[in-house]
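A single protein chain has been removed from this complex, and every other one stays in its place.
Here the chain labels run A, B and C in written order, and each chain numbers its own residues starting at 1.
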Amino acid sequence: MTMASEFGFNPHDDLNDLRMSEAATPLYDHVKRFIKETVEPMQAEWVKLGEVPHDRWQFAPGQLEVLEVAKNKAKAEGLWNFFLPDAESGVGLKNLDYAYIAAELGKAPMASEVMNCAAPDTGNMEVLERVGTPEQKKKWLEPLMNGEIRSAYAMTEPDVASSDAKNIATSAVLDGDEWVINGEKYYISGAGDPRCKIMITMVRTSPDAVPNKQQSQILVPTDTPGVKILGPMHVFGQDHAPRGHMHIKFDNVRVPASNMLLGEGRGFEISQVRLGPGRIHHCMRTIGKAEAALDLMLKRGVSRKAFGQKIAYLGGNLEIISRARIDIEAMRLMVLKAAKAMDVLGNREARIWVSMVKAMVPERVCEIIDQAMQIHGATGISHWSPLSEMYTDVRHLRFADGPDEVHHMVVGRNEVRRYENSPADDITPAVVWRN
Amino acid sequence: MTMASEFGFNPHDDLNDLRMSEAATPLYDHVKRFIKETVEPMQAEWVKLGEVPHDRWQFAPGQLEVLEVAKNKAKAEGLWNFFLPDAESGVGLKNLDYAYIAAELGKAPMASEVMNCAAPDTGNMEVLERVGTPEQKKKWLEPLMNGEIRSAYAMTEPDVASSDAKNIATSAVLDGDEWVINGEKYYISGAGDPRCKIMITMVRTSPDAVPNKQQSQILVPTDTPGVKILGPMHVFGQDHAPRGHMHIKFDNVRVPASNMLLGEGRGFEISQVRLGPGRIHHCMRTIGKAEAALDLMLKRGVSRKAFGQKIAYLGGNLEIISRARIDIEAMRLMVLKAAKAMDVLGNREARIWVSMVKAMVPERVCEIIDQAMQIHGATGISHWSPLSEMYTDVRHLRFADGPDEVHHMVVGRNEVRRYENSPADDITPAVVWRN
Amino acid sequence: MTMASEFGFNPHDDLNDLRMSEAATPLYDHVKRFIKETVEPMQAEWVKLGEVPHDRWQFAPGQLEVLEVAKNKAKAEGLWNFFLPDAESGVGLKNLDYAYIAAELGKAPMASEVMNCAAPDTGNMEVLERVGTPEQKKKWLEPLMNGEIRSAYAMTEPDVASSDAKNIATSAVLDGDEWVINGEKYYISGAGDPRCKIMITMVRTSPDAVPNKQQSQILVPTDTPGVKILGPMHVFGQDHAPRGHMHIKFDNVRVPASNMLLGEGRGFEISQVRLGPGRIHHCMRTIGKAEAALDLMLKRGVSRKAFGQKIAYLGGNLEIISRARIDIEAMRLMVLKAAKAMDVLGNREARIWVSMVKAMVPERVCEIIDQAMQIHGATGISHWSPLSEMYTDVRHLRFADGPDEVHHMVVGRNEVRRYENSPADDITPAVVWRN
Partner (left out) sequence: MTMASEFGFNPHDDLNDLRMSEAATPLYDHVKRFIKETVEPMQAEWVKLGEVPHDRWQFAPGQLEVLEVAKNKAKAEGLWNFFLPDAESGVGLKNLDYAYIAAELGKAPMASEVMNCAAPDTGNMEVLERVGTPEQKKKWLEPLMNGEIRSAYAMTEPDVASSDAKNIATSAVLDGDEWVINGEKYYISGAGDPRCKIMITMVRTSPDAVPNKQQSQILVPTDTPGVKILGPMHVFGQDHAPRGHMHIKFDNVRVPASNMLLGEGRGFEISQVRLGPGRIHHCMRTIGKAEAALDLMLKRGVSRKAFGQKIAYLGGNLEIISRARIDIEAMRLMVLKAAKAMDVLGNREARIWVSMVKAMVPERVCEIIDQAMQIHGATGISHWSPLSEMYTDVRHLRFADGPDEVHHMVVGRNEVRRYENSPADDITPAVVWRN
């Protein structure tokens, strides 16, 4: 059977070595220990402090202090900024190594922030590190790397289907040595955080250029006049104050021409830098969440009885558990492979792998969490269980960085195009086939 | 969050190195070349020879001759019996290496037989090699290794749910120095083949022993008096003559006591030898079939139009293609991981991985083949396409070596038991969780 | 082919006449008009009034007033209490007629309450009407029928799997002429409402009786000493203040012996009264929600473009829309059939039909709403769209009145038992079958 070349299939090469590097092992063990010994107790305290009545759009008294203590501890122990792959300024972790660690971060909600590895700062730091000017780095990358400020990424717009990024409509017009920005963005995560000082903002600067050269990315300090926070967007009814997912109006916002990143019309180019690892980090952490959901499903399944049996053994529950385990292992391997592909092939060549895991993981993990909820009964959707929060968080990922459908389109087209480009006789199915 | 230890998750060790070994690379390339240059032309000739009217329960005139030519060529080139993992008498391929090669075998129906790597001979040879006496090896293993005879494995019975092997009812009673066997077996694949000379037969020898010591495995030559072939079982209406899946009655069949394998009551022990690699070989080959089905789906998708578009772009087809690609890659990695687990941990420790892929792969590949049929229109279920034969073949795997449900039970129980054995506070879900 | 009698299949009888009665037609049309002209404007005002800062566990100033105006209008127009099937005190609507109307109620969140047809009052009124003593009716049914008070149904407990109602552990012990109640209940919907005055409470009165005679239902006024509201349970992070889903401790709560409903040990008997129509009302309204979700999906699909096409035509969206329409029609017919079955056969005989729709509808409607969210992009999970609230509402129904799994168990067992009770030759599959 003559087949157009199979996708990504080469048994010989390093793509299939999914072992964590030896160099990363101490860090991995250290992170796990640090989460257990430092992050989880800190988080319990954080939650308790949050129960005191206070302005919801500020952190509760004492919260930032306990966070800073933990951050300083992380920094002192060298557990800091290790998300940056292969960079001079970072630890130089491979994406593959980071994938293993990120699964651990996914199990403890505040772990990423304590070790300065939280989105969207990670993507923003990566962009600044790769394309920022010395001045831009000095002013924004440095305090971000130090964990002194936080940042946001302003891309999605309410009025257009921004899954097709060519639709982005917020305009930036050069007026003298300033860009004047007008438009509306929403779901700008973290922009409500009092510590958020800078937004990387996607704007249309060049409406007359070819479609993928019309967009630019530009630095907008959050305190620039004209930046108006219209309110928080909700996710399944929650506003996640005080960080929030803000709805922002840019009303004649003026920033210096030097705030432009990389250059006018190069917005999509920057997206390539950001979206590879950024997209996969979510998926890595989501593996950790799936593991946590299965853990809860099992704990409930063995500790409660109905109709004379432990719930785990009732009806089809054992098969639900089995399918969850199987799919978690399959997704873990796919995430590791995509991470390795970025290490070996680079972000551009690895983009199909990234789209594969982006389309695969959040959808299936939503189902696993949903099944865990069902096994819990009503408690599963209550505040006594983390499951509903895990669910809405992962459900939201099915839109973030492109909805599932766009990633399936990318993967499907890649398959089809290999065949469209094949000579005709390669696509003539062989008639002969007998067992 | 305290979690009972996660299943199989250790980033440091070799389990995650899924690269084919360097030593196996020349063999892999050789096999691919041999399939293209020798097996596929031979198979075309075989099919043509089969069109001549002839006794369906014999091979058509000339068929065995062309097959022997190809087998001799394979033997001469060293492409022979390489399925045997780590054995002195075999090439010593790792299961992982074999997994890569088996995916290739899965794409060409006769490739396995030409290279003496076809089921059920492979499992039978493995059993004989591991537990056979020198006499048993001399008499049966040698001609099997030489490709001079073929064999069958007689386990499944029509009258009991043999998915629960403890139900096996065919009895063997020692009478002097002979075992006298009575009972019925069915779906004994390959037992119709005129070249099939020996059957490894699962019998109940010790009804009074504890449940997993009641069964034995014994060698029964097919020409023993009392072995009555009642007829061929069909698979979706096909009898696969002349090899067939035979329905056999054992009517006072007498074999010498020395035909017992390993010892009375040790039938399940032997199953452990056989079922690890044997089960996974099917899955490995099935990956190749899935790849072939996707190949056909794409060829049809780009070469035919309806409603003004290539079919590949119509409706949800691009997403169907994407999901097929994603799941093939995920299944491939899972099969490789299970193979590696057998190499590193041994068959016993790897059995959960084996059950995971056994439950995962045939079910999903059936769907992929079904979707390929749908994209072909009626041609997809016709003899102009291999798809319906591929479908029934893989559908049948959902029963072979244990139905999906039994494997899910194995995987699910393994999860649950880890928690049942945990101290109580390890299974108390943490209440605190905030994003 | 001899078949054990098919379930529920009789073409001749009235079960298959799913037309609304002529008598109910004016009411149906009136309700639709009233929703559009009165309920929807009232609801808009209610929402606006609610935006004023106020104690979340009280209604906002003015809210109850506008609600009362609408309720009085409904009462004046005869749109009041029509949920009561075939009762002297009610309009005497058939369940089938009510099913049509309830689908309309399901589209407008406050419609049920305005017309005094809201859960759990409906079920509670039905129970009181059927089994209440004249005194009980006077004291509680009358004000409920007048819409002067509201009520709750206290059944679910946090510490046991109450899907198996035999697990209910809250105890009631007779002490003189008072029952003394101790235990914990949770997810007591509406118990936070300042107007909620009475709870029908499931208690274990007779631990030594046979399992289905141990439980009783008893009236507990919410202001009885010892009734302690521990706090609101959340549903996907929302507390639905001020009505809430309350967590309640019963701490030596004493109520007069005359508060017992029907008699000691007859709790399950009362459940039969309540659960038939009550369960199906949810499903009826859920059909309306599914219709609303599809409506939103289509509005978004035709009003927004991406990749050069209206979203409705992108990828597999047209098929998603088709499957939603098909399944909505199938679910609607099933709900109507179950309602008709209650009318014709009575609640007891109709219980399999009720379980069928209870297991079918919420699960599938969750999917439809989820798909509508996906087509909306991030807006779909925001407060700009009702979809996430619809989702959590319907998701919660997959637990309410028994989780899906319990209803599948009921339906499956009913099938199996028909065969277990058949003579052996009725269950011998025929071998002969040829096309």
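The rule we apply is simple: contacts are C-beta pairs under 8 Å (C-beta built on N, C-alpha and C of every residue); 3 or more make two chains touch, one makes a residue touch a chain.
Just so you know, these numbers come straight off a predicted model, no measurement behind them.
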item: Residue of B:G50, B:G226 or B:P403 in touch with the missing chain, whole complex considered; value: B:P403
item: Hidden-chain contact residue, picked from the options B:Y186, B:F250 or B:F268; value: B:Y186
item: Those residues of subunit C which, in the complete complex, touch the missing chain; value: 1, 3-4, 6-9, 11-14, 16-20, 22, 25, 28, 40, 43-44, 46-47, 50, 100, 107-110, 240, 291-292, 294-296, 298-303, 312-313, 317-323, 325-326, 329-334, 336-337, 356, 359-360, 384-386, 389-390, 393, 405, 407-413, 415-416, 418-420, 427-435
item: Residue numbers in subunit A that touch the chain omitted from display; value: 315-316, 318-319
item: In subunit B, positions touching the absent partner; value: 156, 158, 160-164, 167, 186-187, 233-238, 304-307, 311, 314-316, 374, 377-384, 388-389, 391-392, 395-396, 398-399, 403-405, 408-409
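As a working rule, only the chains that are shown with their structure count from here on.
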item: C-alpha-based rotation, subunit A on subunit C, 0 to 180 degrees, nearest 5; value: 180
item: Residue numbers of subunit B (touch at least two other chains); value: 318-319
